[in-house]
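A protein chain is absent from this complex, but the other protein chains hold their places.
Naming follows writing order (A and B), and every chain is counted from residue 1.
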Amino acid sequence: MDTVKEIKKDFFINMGPQHPSTHGVLRIVLNVEGEKVLSSETVLGYAHRGVEKMAESKTYIQMMPVMDRFDYVSSMLFEWGYVGALEKALGVKVPERAEYIRVIMGELNRIASHLLWVGAFLLDLGAFTPFLWVFDARERIMDMFEEVTGQRMTNNYFRIGGVKDDLTPQFFKMLQDFLKMIRERMKDTEDLIESIIFLERVKDIGFISKQDVIDYGLTGPVARGSGFSYDLRKNEPYSVYDKIDFEIPVGEKGDCYDRYKVRMKEVIQSVRIVEQALNLLPDGPYTEKSPKVVKLPEGEYYNAVETSRGLLGVYIVSDGSTKPARFKLRDPAFSNLSILDKLLPGNKISDVVAILGSIDVVIPEIDR
Amino acid sequence: MEALSGSIFFNIILSIIGVMVVFTINALFAVWLERKVSAHIQLRLGPMEVGFHGAIQSAADGIKLIGKEIITPKGVDKKLFPLAPYLVFFPSLLMFVVIPFSDKLQVQDLNIGLLYFFSISCIATIGIFMAGWASNNKYSLMGAVRSIAQSIAYEIPIILSILGVIIIAQSLKLSDIVAKQNIWYIVIQPVAFIVYIIAAIAELNRTPFDIPEAESELVAGFHTEYSGMRFAIFFMAEYTNMFLVAAMATTLFLGGWRGPILPPVVWFFIKTYAIVFLIIWVRWAFPRLRPDQLMNFCWKFLLPLALLNLLITTFLLKLF
Partner (left out) sequence: MKASYFEKVKIGIDTIVKGLLLSFSYLLKKPSTLQYPHEKKVIAERYRGSIRLKKNEAGELKCIACGNCERICPASAIKMTTFTPEGEKKKKLSEYYVDLGLCIYCGLCVDSCPVDAIEHSNVYEVSEVEKDKLVLRLDVLGEKDAK
């Protein structure tokens, strides 16, 4: 024996693209030593469809159903961002009733998205039951969407100058039932979730400082979990959010638990918004007469809305034709995911799923 | 017939048949029970199609698994890979030997029944590590390593918790322990019972202690690469172990087969499945722990608790 090979202690683990807890086709290459993560590399692009390029060959109206297919769990909020940009460009005034309908549907969609997240997050941590408890509630939202928009997930409901259809009497009945049960269900779910095991798993894990929030451009519950109170609905109120009273929940420390808590509180705030919007809902037309052929005047247009994951910016460059010359999204999950590689090193493999889950990513939105 | 019944040979045949029947029916029933309980906790209905409320669904699943192709992936250890499932499975059959189903229904009433039971149960860990090592898969290996660490850690609190019972009963013979339980030992030894149940759930690799097969982290842990009947064997071993652990809890803490009116065997199964229900119930209520927290919990909480319980038990026993 002249040379003894140096024993390599670390090895690589491919988490994804086929893995139960990467929520689709995200791939994380982990360099681990035993259970400890030394470094990580996030690999994207497995669901890349080139949608931004595709938009250049689609008319403005044809692009509308595609907007549903970025973030399929809060699709109407994405429609809102896009339709808002078109309305800004065309100078269309949206009727008041349509604005309130948009707020109601948008907030219901936010609730649905957060409920799905809570379930999936707990599934990552190994608890199956909360997933189905919140899905029972989410199913009622889906039924309401089916009643009003005609589809459960990819709704294609927003139109330039309003919405596609008015709310139905059946919808109001369903909504009342839902509002009655949701608070109790959220309380039950929260009580079940917050056992000592859950607290141990998520508290003091994956700290994001306020400086990180600014450096990485984080938005949404991830930023608010770190105490960075930035919500477009409050900071730059669009639609009728300035007439509605609601709070922006913020966390203190910026760990996984704070991000979880912020989302749970946001659900309750969204319920409050829906209740108020329901009382304020005026009579009137639900949509403005919109042109059959949409041609944007030459120029650049930008609109931002607060989706369930954070700030969505829609940027359109028009050359005056029926198709955009350039289409760009600034989507929340992509920016939020960028901090993952900074958070993972030093944690255990079990924490990887907790941290990734707490960031809340939707892959089609990231890969586009 | 009379001449035959006395012979050892006849006893062995009868025992094997009996054990296999209990084993099969339990595996089918426990899987069904788990699916039903979990479904109803989660506002679902669970299996409903095959048989009354899906009663023979597990049998149908078993037949499906038997019919599946047995896949041996590239690069696995050709000898150890097929062997591992059986090494996990046979200890659980052997453990049936000492379980007293009733005053007469027991395969062999060993003097060291308890010791035998817990020593045999350790063998399965080797099988699990074998499966993880032979699979040539990093996830499997990590699952196996976690499993070893967990088994070693949790066997100590289990033994310590039953030591309290042994001291009171003054015997390792299971029939003696049952016979001496005029008051159920759960009343005298409640702490030991709790420690036993927690440690047993950990031994069974079930949530909240299912880190070796943590689905969201390690895909399926040590049996990631197994499919078809080999997977089914792992699966059946898991549910058999659950029954055995519950049966042992019944024998040690709930007075075994003793009970009024109903025949002893019925009492035994009622009590055992009550414990099985408890184990299932815990699984569907909580998330899973992290490996290091699992170790912390064992060494810093369960072990001191079990030791304290043992100390107080011996002290009080000396006093009175």
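Assorted remarks:
Everything that follows uses one rule, which is that a contact is a pair of C-beta atoms (placed from the backbone, for glycine too) under 8 Å apart; a residue touches a chain by one contact, two chains touch by 3 or more.
This structure is a prediction, so every number in the text was calculated from the model and none was measured.
The residue touching the chain not shown here, chosen from A:Ser195, A:Ser229 or A:Ser338, is A:Ser195.
In the complete complex, the residue from A:Glu52, A:Glu96 or A:Glu146 that touches the missing chain is A:Glu146.
The residue touching the chain not shown here, chosen from B:Ala39, B:Leu65 or B:Ala179, is B:Ala39. Interface note for the absent chain: among B:Phe81, B:Phe209, B:Phe268 or B:Phe286, the touching residue is B:Phe286. The chain not shown here touches chain A at positions 58-59, 61-66, 68, 129, 133, 136, 139, 143, 146-151, 154, 156, 164-165, 168, 170, 188, 191-192, 194-196, 199-200, 203-204, 292. Although one chain is not displayed, chain B still touches it through residues 37, 39-45, 48, 281-282, 284-286, 300-301.
Keep in mind that, in the parts below, only the chains that are shown with their structure count from here on.
Computed centre separation for the pair chain A/chain B is 43 angstrom, with centres defined by C-alpha atoms. Chain B contributes residues 38, 41-44, 138-139, 142, 207-208, 210-211, 214-219, 284-293 to its touches with chain A in the complex. Listed in rising order, the residues of chain A touching chain B in the complex are 11, 13, 19-21, 35, 122-129, 131-133, 136, 192-193, 195, 197-198, 200-201, 348-353.
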